[in-house]
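Only a single protein chain was left out; the remaining protein chains are all shown in position.
After this line comes subunit A, so read on.
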Amino acid sequence: MQHIVIIGATSAMAEHCARLWVQAAPVRLTLVGRDEARTRRVADDLRVRSPQSDVHVMTSDFVDAAAIQRTVSHIVNQAAVDVVLIAHGVLSGQGTCQDDLLACDAALQVNGVSPVLFAEAFAKPMVATNHGTIAIIGSVAGDRGRKTNYVYGAAKGLVSRYAQGMQHRLAQTNVKVVLIKPGPTDTPMTSDLKAKGQKMASVEVVAQDIVKGIASGKPVVYTPGIWQVIMLVVMHLPRFVFNKLNI
């Protein structure tokens, strides 16, 4: 059985990816979350969907490097890892981050530093076995800083640049690094935006793209695909035009 590890397993995107994985074939799943009860609820759902799968639940601190190292060591000691999906994140309001330095710090830690530390911790044992895929969920927000969400965007930008470097480092190995850049997606994280009426991609569609991207080992996956075109335009807008936009 494939061993798939999901960091941030209660995230809606991760949960839907897990549903697709267990639907395709029985797998060994290690679900890592911050809240044990919530992570268990996800595990129960997956067990009903796939009684043949072997679902494990773990909790970890997500911002403490020592705790991350312990968690990852424990996982890789249990069974060799085929896929790691690093999926956690918090959509901290830009306004809050500007007003409150502690909130700003927390947003940068959990959206930027934490995913990088998890990826780094998995890289070593996976390089040792010369096998597996590390997938990290970034964001289109990481492609260009915008006034409405640049703290979140900067953290995701850190993830982007990190993944790029790691792809370079592992290019000669069999370990693949997949960076996923979803556009706004209908998940609990964005429920406030949804309540305001913003159109969003369905989490089912995004999860399908992620699972497909991981299977093919594509270095960068925009989902839905249209965001590749949108961000190409956004990134190349001259600053004098960009600065006039209210986005």
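We take it that contacts are C-beta pairs under 8 Å (C-beta built on N, C-alpha and C of every residue); 3 or more make two chains touch, one makes a residue touch a chain; residues count from 1.
Rule of thumb we're sticking to: contacts and distances are computed from a predicted model.
Trainee: Between "FAD-binding oxidoreductase", "Spore germination protein", "Sugar ABC transporter permease" or "Dihydroxyacetone kinase subunit L", choose the name on the UniProt record of the chain that's been left out.
Mentor: Matching "FAD-binding oxidoreductase", "Spore germination protein", "Sugar ABC transporter permease" or "Dihydroxyacetone kinase subunit L" to the record, the invisible chain is "FAD-binding oxidoreductase".
Trainee: Per the definition of touch given earlier, which of A:V42, A:L85 or A:V211 contacts the omitted chain?
Mentor: Answer from the full complex: A:V42 touches the omitted chain.
Trainee: Would you indicate which residue among A:Q98, A:S191 or A:S216 is in contact with the undisplayed chain?
Mentor: A:S191
Trainee: May I ask you to list the residues on subunit A that touch the chain which is not drawn?
Mentor: Given the touch definition above, subunit A has residues 12, 37-38, 41-42, 44-45, 48-49, 51, 188, 191, 194-197 touching the missing chain.
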